[in-house]
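One chain of protein is taken out of this complex; the other chains stay put.
Moving on to chain A:
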Amino acid sequence: MKLTLRVWRQSDPQDKGKMVEYKLDDISPDASFLEMLDVLNEKLIADGSEPVAFDHDCREGICGMCSLVINGTPHGPERNTTTCQLHMRKFKDGEVIDVEPWRAKAFPVVKDLVVDRSAFDRIIQSGGYITAPTGTAPEAHSTPVPKPDADAAFEAAECIGCGACVAACPNGSAALFLGAKITHLGLMPQGQPERWDRAVSMLDTHDDEGFGGCTNTGECTVACPKGIGLDVIGRLNGDYLKASAGGKKK
């Protein structure tokens, strides 16, 4: 395949950054999008230029590290797919492809296509867990979990924390990420004692980190590579409202 890539290049957070055009030929349609970028980088190195920096690790769609906006869409055109699992056969020969980093106030660009997503860790730190010290856990079978709850919790827990939801949202909101965790833990009996405090502290941290408010545009679920649905945001809002009404935390 022949391709024209327009890639966002930015040497450091202070640099203004710009789109730079590269031409590639001889790309295998079986290559993944990141393998295509590997080929570009090998070429740049051979020409004595700086390769493009981008984040990636598992290349199996599960670590959440890869993060590219491809032709304006986080993780590219294929639904329910991470960038590393997007294959070139989904593009046309001769196509012009734009490649940019996640764009969001809470995710500053570090270099080229790499952004800082540590705000997500801080949201989890503020309550995205169940307090269960090691070595004191009760026998696993002592608390049955209805299968529908366990399955629904699992589906929410599938969130890979990539941040595509934030990049897709016109307000830069992380409500889907937050809702996924609130839903996962809130559906398990083990998650009940901290349920209300969790909703309040996680949402407070979310706002403090510079993520925007959710206005239910739904772009987040379209971009989510794991198909997490808007219902998790409903749950987040519900828990938050009930918790605030009950005077939790604050």
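Simple rule for what comes next: contacts are C-beta pairs under 8 Å (C-beta built on N, C-alpha and C of every residue); 3 or more make two chains touch, one makes a residue touch a chain; residues count from 1.
The definition used in the following text is that contacts and distances are computed from a predicted model.
Taking the options "Cysteine desulfurase", "4Fe-4S ferredoxin", "Multiple sugar transport system permease protein" or "Succinate dehydrogenase / fumarate reductase flavoprotein subunit" in turn, only "Succinate dehydrogenase / fumarate reductase flavoprotein subunit" matches the UniProt protein name of the chain that is not displayed.
When the omitted chain is restored, the residue from A:101, A:191 or A:212 that touches it is A:191. Interface with the hidden chain, as seen from chain A, comprises residues 11-12, 27-28, 30-32, 34-36, 38-39, 42, 45-46, 48-51, 53, 55-65, 78, 80-81, 85, 87, 89, 110-111, 114, 116-118, 120-121, 124-126, 128-135, 137-141, 143-147, 150-151, 153-154, 157-158, 160-161, 184-185, 188, 190-191.
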